[in-house]
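All protein chains but one are shown in place.
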Amino acid sequence: MPSPHEKTPMTALRDCIDRLEPDEAGKKMYGLIERLFPICRSITGAGVRQTLDIVGEHLDLARSEVATGTAVFDWTIPNEWTIRDAWIKDASGRKIVDFQHSNLHVVSYSTPVHGRFTLAELKPHLHSDPENPEWTPYRTSYYNANWGFCLPHQQLLALPEGEYEVCVDADLAPGSLSYAECFIPGQSDQEILLFAHTCHPSLCNDNLSGISVLVALGEYLRQCRLKWSYRLVFAPATIGSITWLSRNEARLSQIQGGLVVSVAGDAGGVTYKRSRRHDSLIDRASASVLTQAGFADRIVDFSPWGYDERQFCSPGINLPMGRLTRSPHGAYREYHSSADNLQLVHPEHLQHTLKTVLQILNVIETNGRYLNRFPKGEPQLGRRGLYQMMGGYTRISELQNALLWVLNGSDGEQSLLDIAEKSRLDYSLLQHAADLAMRADLLTLLD
Amino acid sequence: MPSPHEKTPMTALRDCIDRLEPDEAGKKMYGLIERLFPICRSITGAGVRQTLDIVGEHLDLARSEVATGTAVFDWTIPNEWTIRDAWIKDASGRKIVDFQHSNLHVVSYSTPVHGRFTLAELKPHLHSDPENPEWTPYRTSYYNANWGFCLPHQQLLALPEGEYEVCVDADLAPGSLSYAECFIPGQSDQEILLFAHTCHPSLCNDNLSGISVLVALGEYLRQCRLKWSYRLVFAPATIGSITWLSRNEARLSQIQGGLVVSVAGDAGGVTYKRSRRHDSLIDRASASVLTQAGFADRIVDFSPWGYDERQFCSPGINLPMGRLTRSPHGAYREYHSSADNLQLVHPEHLQHTLKTVLQILNVIETNGRYLNRFPKGEPQLGRRGLYQMMGGYTRISELQNALLWVLNGSDGEQSLLDIAEKSRLDYSLLQHAADLAMRADLLTLLD
Partner (left out) sequence: MPSPHEKTPMTALRDCIDRLEPDEAGKKMYGLIERLFPICRSITGAGVRQTLDIVGEHLDLARSEVATGTAVFDWTIPNEWTIRDAWIKDASGRKIVDFQHSNLHVVSYSTPVHGRFTLAELKPHLHSDPENPEWTPYRTSYYNANWGFCLPHQQLLALPEGEYEVCVDADLAPGSLSYAECFIPGQSDQEILLFAHTCHPSLCNDNLSGISVLVALGEYLRQCRLKWSYRLVFAPATIGSITWLSRNEARLSQIQGGLVVSVAGDAGGVTYKRSRRHDSLIDRASASVLTQAGFADRIVDFSPWGYDERQFCSPGINLPMGRLTRSPHGAYREYHSSADNLQLVHPEHLQHTLKTVLQILNVIETNGRYLNRFPKGEPQLGRRGLYQMMGGYTRISELQNALLWVLNGSDGEQSLLDIAEKSRLDYSLLQHAADLAMRADLLTLLD
């Protein structure tokens, strides 16, 4: 992964893909996750700002602070949450649950509290996951003033009767919601939008993997000669995307498509969730890339439950935004628990996700219609050096086959992606064949 | 099942479904079948009129008599058949086949005969089913003057040579074809048509089950606040539906959809046969209900062989009329035999069929388009008490999920049934979610 400020010659996106060194980008993404992991993020607060500071070391960011109380569509920016410490002490004064040990132990947006409680009084404020009794779950109470602690279910069961001292040293006070965006200009002012949520505390796959893939992506895109402009948005889930949408409503018509990226580092294969439009260009591009990679059965229809595609694909917004993850939202055992940690994500999976996103964007960047200049019968490829010299073989090469598909399909109506769908061939193979045909003056580019 | 003349508050159809007591309606339907079972019905005659008299004890019926010789489309009302007795005596004078024992023994529409025949002369008039040698088959000869007897194949094989005395004490003489209809007015004068055939003698599943489900249905519909008007027609198969159609041709454009109901009491699951239009509202409603109930593989395409959907879906009529049965037409072993008796049908299956019809009609009654009043991003459901207080869980409730679907889908284009099809959720669950959203002022009803 090149340094962000190094000047490199402008290359096509596809050449970036070819030059991806095995594991190198993956290791760099994993390193960023390691650095972000300890920070306690929530939908507002210092942890988010600290996270955006680190992202800003890699990408040029425009940062926004939206004041508590601001109306954003049907919602209102809440108070900012500042958390300093939180613990439960047993009768002997020993800390048995400690925020300093893991920020998952405190329910996000807990109100301040300090006092003594019997176990019975305390229990309604304790959260655990009986299905995974060794792990601490992740819980939030953003819009309902309450305090609480999360702990392993086996620990909860073992708590003796008696008095406990409880402390949440936190503030809920007017402040702001923080988000950032990185804009990478292309030839067109029409934009591709990429979104990662930033509101999860020490969770790796859900959230940090998405942030790190977007950072790496931004570093690659910046070096490329781009047709579309790209906007990478880092914001808290739900309230963050709603805020961004409400403040950018007039510009939404410029968005040609995009992806919500998260859960990008686990060992599952990649999953694409279609936009509400179902067959927009991003949907077709993603389906083509995943199908070629053997993940056709992991292309799923839109549904209104999940990550921020819920907002981008709400009926009054309806952007052509799909979602790229590895395991789907919620569909891995470690989801929203202390087991979603640095062991769950791996450099090679992060690298694979990044490559998949680049392949999808390559389709978005380059798809177009060509016109076969010799549409009556096949042009004589042999005399142009594009066909095997000796005839009679049972098979032709993959590239020759792709060339025949490109020539046959390029009737002025069908785009390269149309031909990829019809031929079930890899888009980049067809792209290579189209390049050869262009160089041989067999095709004219229409778009 | 409430008494037909009791005044009850007008309720929504769906509340009827919720209030269906386990087995109660089923037992009442079964009781009606028991009462109708002994009567010898045919396409005309006293048995049909007696059957309609009994139906009339439950429903307000308009009855029609159409005189022999009347032209109905390409057909002519035949002579009326009156059967008093029929038997075969063996050489010793003992009745070996006796209409008084089962009306299936005489071929329906047999011409009168009284005489002595050798076994060889008699045999062409004897009908049996070698595949089910213990059962008496049901046979008819409506439009070809002939007489005949039906008997178990094993009995036929055992008949000794010798002379037999045969008697069919019957008339074929000018009279009329009888049918009846029950009209239940709704807010609209557009109608939903429900049809049961009435021409089968002592057969339970094929015919009596359909009559009894329609009777129970009429009793429920009458208590409901209805959007559409309902017309329940009780008529003989083929000639009866043709007669009804020919006499109501001018009004057919008022029919918004409907069902032919028969074979409603056996242990098979429910089967829906699509109308010739394939995707009309009744087709989509029925497919949605059956799919949710686990019967997706029992939704079959239209074909021109079967019950009265043959007539309702003839090309010059082409009504959006599907067919609801349990086992499909002809696809159960006891079909048209003495084994289609009171043991084959059960109250619980009748009740299940009734409930299925009510669920389908609930869709027809209530489907409409809503408009999400907060279409940009999701509305904040939590502050309206429509969302869980605590966040972070892997799953949300079925109802919350349905609410998200209703809100996401209600773009002014899609109806609730569209949303049901897209989400693969139960229509009534979505309906419940839509009610909650209406009460919270999140939706406007468009239709």
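For this structure, a couple of remarks:
Every chain is named by a letter (A and B) in the order it is written, and numbering of its residues begins at 1.
Everything below uses one rule, namely that contacts are C-beta pairs under 8 Å (C-beta built on N, C-alpha and C of every residue); 3 or more make two chains touch, one makes a residue touch a chain.
This is a predicted model, so every value here is computed, not measured.
The omitted chain makes contact with just one of the residues B:Thr140, B:Gln223, B:Thr366 or B:Ser410: B:Thr140. When the full complex is taken into account, the listed residue touching the unshown chain is B:Ser246, out of B:Thr11, B:Thr70, B:Gln155 or B:Ser246.
Considering B:His127, B:His197, B:Arg284 or B:Lys376, the position touching the chain not shown turns out to be B:His127 (whole complex).
If you put the hidden chain back, the residue from A:Ser253, A:Gln343 or A:Thr394 that touches it is A:Thr394.
Interface note: of B:Tyr179, B:Phe195 or B:Tyr335, the residue touching the hidden chain in the full complex is B:Tyr335. On the side of chain B, the interface with the absent chain consists of residues 72-75, 107-108, 127, 137-144, 146, 148, 238, 241-242, 245-246, 249, 276, 301, 303-305, 310-311, 313-318, 330, 335-336, using the contact rule stated above.
Within the entire complex, the positions of chain A that touch the omitted partner chain are 372, 374-380, 382-383, 389-396, 401, 404-405, 407-411, 422-423.
Here is the rule we go by: only the chains that are shown with their structure count from here on.
If you average the Cα atoms of chain A and of chain B, the two centres end up 53 Å apart.
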